[in-house]
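Just dropping this structure here.
Note that one protein chain of the assembly has been removed; the remaining protein chains are unaltered in position.
== subunit A ==
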Amino acid sequence: MANRFQKSVPLMMILPGLALALAIIGYPIFDLAWTSMQDVSRFGKLTGFNGGENYHEVFADPLFWESLWRTGIWTFAVVGGTLAISMPVAMILNDDFHGRGLARVIIMLPWAISLTMTAVVWRWALNGRAGLLNATLMNAGIIDQPVEWLATASTAFVVEILVGILVSIPFTTTILLGGLSSMPQDAYEAAVVDGASGWDQFRHITLPLMKPFINIAIVLNVIYVFNSLPIIWVMTEGGPANGTDILVTYLYKLAFRFGQLGKAAAISLVMFFVLLAFTMLYVALVSRNDRDDAAPEEEIKA
């Protein structure tokens, strides 16, 4: 009896916190789910239960599927590109060199500027006639005619992905830099003595030890990027011809331009479950890998 009581003490102690978290996180989701099954007036008034009507409309909408597909490309490209650039940047910044402090500040600076402002600046820079980018490229002799970067969906989307990568670098570099600076130096020294090349060190020491940091960078970045509105919204509003719409820009249009709050709520919920599924899947994959890695050690111990 006493044992059972003792066991439940920790549970009871986290209960208030858990309840609070559930209320704060759970209630909006519950409200969203409830709204998504209603007819909603433009003024946000629920006018009647309609079952799966909103979901039916969303899933029958080709723009939804196009946006979903593009959201996948957008998230994968931005997160992948960010990691591919942030890793070497973090390693360079981790080395001791003259002016490292300044270099670190410069890498972090873009973080201090709001996403929307960055996007506005890029929108100007990418302007076909008056933009800085075309002027620079033409002066350098790389192009002889101004390129209208945002005029077609294909170039606009690529440019938006590049800007997405650019703004994600400071955050990712910070996480990776934190990981690198906590790494034991003796492992590298031992490797050098054994004649390991720089690539070998990276492949067999840095990458495995950095795994938890890379994983957290991936999960957090996927969540941020998947939900990121400002870059695409400011630069093209999902246009031209919906060619750069991702789920969140499409959702924004539905809710605040067309006043279809029910459909918008349905898409929000779909987005929530996509992210939830991704995170759970990823965490499951990572922990299974860790167990596989750990298994041989246990055998040795045994």
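We take it that a contact is a pair of C-beta atoms (placed from the backbone, for glycine too) under 8 Å apart; a residue touches a chain by one contact, two chains touch by 3 or more; residues count from 1.
Just so we're on the same page, contacts and distances are computed from a predicted model.
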Checklist outcome for this item: Not-shown chain resolves in UniProt (candidates "Ubiquinone biosynthesis protein UbiU", "Anti-sigma regulatory factor", "Putative nitrogen fixation protein NifT" or "ABC transporter substrate-binding protein") to "ABC transporter substrate-binding protein"
Checklist entry - So which of A:Ser41, A:Thr116 or A:Thr136 would be touching the chain we can't see? => result A:Ser41
Next on the checklist: Can you say which of A:Ala151, A:Ala190 or A:Ala284 touches the chain missing from this structure?
Outcome noted: A:Ala151
Checklist entry - Going by the touch rule given at the top, which residues of subunit A touch the chain that is not shown? => result 41-45, 127-130, 146, 148-152, 236-237, 239-242, 253, 257-260
